[in-house]
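Shown here: the complex without one of its protein chains, the others still in place.
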Amino acid sequence: MLSSLQVNDQLVFQHDQFGQLLATLHERGYQVIGPTVRDRAIVYDTLTSVTDLPIGYTDEQEAGTYRLKKRDDEALFGYAVGPHSWKKFLHPPVIRLWRARREGHGFQTISEDHASPKYAFIGVRSCELHAIAIQDRVFMRADATDPVYQSRRKDLFIVAINCGQAGGTCFCTSMNTGPKATFGYDLALTEVIDPPSHSFVAHIGTELGAEILSTLGTEHASPDVLQKAEQVVTNTAQQMGRHMPATPTEIKDLLARNLEHPRWDNVAKRCLTCTNCTMVCPTCFCTTVEDTTDLAGEEAERVRTWDSCFTMDFSYIHGGSIRASTKSRYRQWMTHKLSTWYDQFGTSGCVGCGRCITWCPVGIDITEEVHAISESEKEEP
Amino acid sequence: MQTLEALLAEHPFFTGLELPYIQVIANFASYDHYSAHKYLFHEGEQAAHFYIIYEGKVALETFAAERGMITIETIEAGEVLGWSWLFPPYRWHFAARVVEPTSAIILDGGGLRAKCQEDHHFGYELTKRVAHIMMQRLQATRLQLLDLYGMHA
Partner (left out) sequence: MMSIESSDPMLPRPYRVRRVRREIPDTFTLDLEPEDGSAIPSFATGQFNMLYVFGVGEIPISISGDPTKPGSLVHTIRAVGTVSRMMQKLKPTDVIGVRGPFGSHWPIERAIGKDIVIIAGGIGLAPLRSTLYQIIKEREKYGKVVLIYGARTPEDMLYRKECERWQKQPHLEVSLTVDRATSSWCGSVGLVTKLIPRASFDPQKTLALICGPEVMMRFSAVELEKCGVAAENIFVSMERNMKCAIGFCGRCQYSRSFVCKDGPIFSYGSIRDLLVKREI
């Protein structure tokens, strides 16, 4: 075993040692979450051992399509992203904020301590690291912090993975969010399959990452192996299923000056306002709260749940919804994601993961929508 | 006491009107004062005059069966009252009741109409100004119709 691993070291370990990584995390009290096959998709859930990973699986994704297929190798991470994102754990879909009990004429509130397990995320993609950073900016502002998010975020251990292949709907290169993981991780792995060799190159991001990795038998990565790892990333970057026709800041301005473009009417004819895109998007954060009581009316509670700007309730004020038409709701989602997010948080809200394209039942593709608006400007004399 | 011409020239309604026309209009003009509660005209009466208000307040009213008299607009200093003198059948559609003591120049509607007919340039200048007032009132009325402060405001 190598002693004193340092941040920025590049190590190599064999694929059959991966289980030790999970075991170490379990021993340290982490609840280990990672990809696993369920209901014919790769979702994020608790991993008890390495065999829970989707070994030998890949996914085929297109607009409105997701299929799992078997690979001809035993890659642990040979697929892109599925319908879950890490926000499922950091920004839980349902959570009680507080309870209250009647007392005389009034009531006493009982706050939740929002304690959460210590999470270790396995297999976080570069786009997802960006998505987490984006939600950090939403929920941990200088002037206000969401205690639910913060308690789950502060002890998070991240094992990132550099994608071995791009998905059919991926466009991280267009959004400058990948495919290479460059920040925000404790360890970043690249799976290198070069028969008969099957190993992981590990880049150490933090001291804690170094400590966890030191429980495996690792060797310093040779230039040859590093070159192979770089090649994996380069290959992935060239396989992107989608592209945006402009840079993220150009898209921001493009949409800002086209709020009345006829393309919005066009997409409104197709959009079902089913809210799938907002559910699968790793950065969408909107919620609602429900205030309820028990049958006796003695105990009340407030529960926060995910919500979507596509619902009629979302913008309802006395008398009606501000955004009643499908067109206005679609426009709100897309312009927020790609344009006004900059005004609010200083970056784009989109990380190019392609989930919204894959999981839209009618196959609406935001890259295609941006393309249509962009092209129409070029046509103008 | 200013001359009728001087008074007409300084009223916002006649801003920009050439002096010869102001003089023509002065020939159809007389100055009067009205005390509160007096009716300048009633709904259905002959619309003989065009009122140029200098001081005070006049309420335009209509009668709605079980609701009694309803004021739908008030006209104040610097405004004008009435355009029914310009269009057939030359009858008032509303009543005008003085709310605060009012001073006004009253123009002979028939005389103005005849002059418009004889001199189209004059007619255009006058009608243009009346149309502008109607446009402003219509826009305001449309907003009033929205019942902005009602249940769903």
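All chains are identified by letter, namely A and B, in their written order; residue positions are counted from 1 within each chain.
Definition applied: a residue touches a chain if its C-beta (ideal position, glycine included) is under 8 Å from a C-beta of that chain, and two chains touch if they have at least 3 such contacts.
Predicted, not measured: the structure shown is a model, and the values here were computed from it.
Of the listed residues A:F13, A:F171 or A:F285, the one in contact with the hidden chain in the full complex is A:F285. Residue in contact with the omitted chain (choice from B:V24, B:A48, B:V99 or B:V130): B:V99. Across A:V94, A:I110, A:L272 or A:V362, the residue that sits in touch with the chain not pictured is A:I110.
Mapped onto chain B, the interface with the missing chain covers residues 57, 59-61, 67-74, 76, 78, 97, 99-100, 140, 143-144, 146-153. Looking at chain A, the residues touching the absent chain are 97-98, 100, 102, 105-111, 113, 138-139, 141, 143-144, 146-147, 259-260, 285-289, 291-293, 297, 300, 302, 304, 307, 309, 313-319, 322-325, 327-328, 332, 335-336, 340, 343-344.
As a convention for this text, only the chains that are shown with their structure count from here on.
The distance from the centre of chain A to the centre of chain B, each centre being the mean of the chain's C-alpha atoms, comes to 67 Å.
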